[in-house]
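The structure that follows is given in the form of structure tokens.
Note that one protein chain of the assembly has been removed; the remaining protein chains are unaltered in position.
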Amino acid sequence: MTTVALLLGALLAAACALYVALPFLREPAPAEDRLDQPGTLERRQLELAEERDRALAALKELEFDHRTGKVSDDDYRELVGPLRRRAAEALRALELRAESREERVRAAG
Amino acid sequence: MARSQSPARLVIALSVAAALAVFLLYVSVAGGTPSVQPSQLRSHHGDVALVGKVVGKATGDAHGDGLRFRLRDVSGSASVPIVYRGSVPDLFRTGREVRLEGRLQNGVFVAKPDSLRTKCPSKYTPAKRS
Partner (left out) sequence: MPELGRAALAVCLGLAVYAVVAGGFAAATRRRRLARSAQNALLAAFIASLGAAAVLLGALLRKDFSFVYVADHTSLQLPKQYTVSAFWGGQEGSLLLWLVILTGFGAAAVALNRRVETAVLAWVVPVLGLVTTFFAFMLVVVSSPFDTQPAPADGAGLNPSLQNPYMMIHPPFLYLGFVGLTIPFAFAMGALLARRTDERWIVATRRWTLFAWTALGIGQLLGAHWAYVEVGWGGYYAWDPVENAALMPWLVATAFLHSVMIQEKRGMLKVWNMLLVVLAFCLALFGTFLTRSGVVSSIHSFTQSPLGPWFLGFICLVTICSLALVFSRLPLLRAKTRLESLVSREATFLYNNLLLVALCLTILWGVAFPILSDAVGRGQITVSAPYYNFFLRVFGLPLLLLMGIGPLVAWRRASLRSLGRSFAWPAGIALATGILLLALGAGSSWVGLVAYTFSAFVLGSIGYEFARGTRARRALAGGSWSSAFAELVARNRRRYGGYVVHAAIVLLAIGVTGSSAYDSVKTQKLKPGQTMAIGDYRLTYRALVKHEGANATEYRALLDVRRRGHFLETLASGKNSYRAEQQVSNEVGIRSDYLTGEDLFVITDQINRNGSVDFKVLVKPLVNLIWLSGVLFLGGSLIALWPSAAEQRRLTARYRELRAPARA
């Protein structure tokens, strides 16, 4: 019994060690080994995208609240302007980024 | 908007102050009951929570004249006679650790009705078979 148990234990340890080493065994000499991490530019892009999504979602929710009657007509008029402006700004900022990226790509090659 | 500080901070500060005030008010009015063992009873007057081990046989009727037994220090020898009226938990027996509220009167600890609680025998170490 004990030998079987120890054998199984050793097998388990070996299997786990193999699985852990797998990434190195699969690619012994990869082209690049960098961890995919958003650089500062990409992080800014993410933030802007989040801003845009947040502004759009807020607009949508305001519309819904207005329709259900939670937000009165006066309140709606007051709130919708700034929200639309924010959404437009966020969209513009993202567009500008995309344009500048296009230019950089074109300039590079 | 020329507000230098978000109202959120003010709200939080006020709430913390309010909560503390409520808390201090409660503690000053009520307060916890000291948990003592039979050997410490002499120095405590007034209502206490008495903790100890049941020794000897329990006699009497908890629903009648009163259940009488002795309570001893958990790890000591000082003991005190107890008179208890009210519900008796199932786990109550000689040798078990119990807790009751009440006060010492004329050398006998008179317990508050229905205040007897037993400590569950340890779940995580089993009762060893003799």
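For clarity, chains are labelled A and B in written order, and residue numbers in each chain start from 1.
In the analysis below, a residue touches a chain if its C-beta (ideal position, glycine included) is under 8 Å from a C-beta of that chain, and two chains touch if they have at least 3 such contacts.
In this text the structure is predicted, and so the values were computed from the model without any measurement.
*Asks:* Would you mind spotting which of B:Arg68, B:Arg103 or B:Arg117 touches the chain that isn't drawn?
*Replies:* B:Arg117
*Asks:* Tell me where the left-out chain touches subunit B, residue by residue.
*Replies:* Missing-chain contacts on subunit B: residues 3, 6-8, 11-12, 15, 19, 22-23, 26, 30, 32-36, 40, 49, 51, 61-64, 87-91, 99, 117-129.
*Asks:* For subunit A, which residues reach the chain that was dropped from this view?
*Replies:* Output for subunit A: 1-2, 5-6, 8-10, 12-13, 15-16, 19-24, 27, 30, 32-38, 42-43, 45-47, 49-50, 53-54, 57-58, 61-62, 64-65, 67-72, 74-75, 78-79, 98, 101-102, 105-106.
What we mean here is this: only the chains that are shown with their structure count from here on.
*Asks:* What is the distance in Å between the mean C-alpha positions of subunit A and subunit B?
*Replies:* Distance between chain centres: 55 Å.
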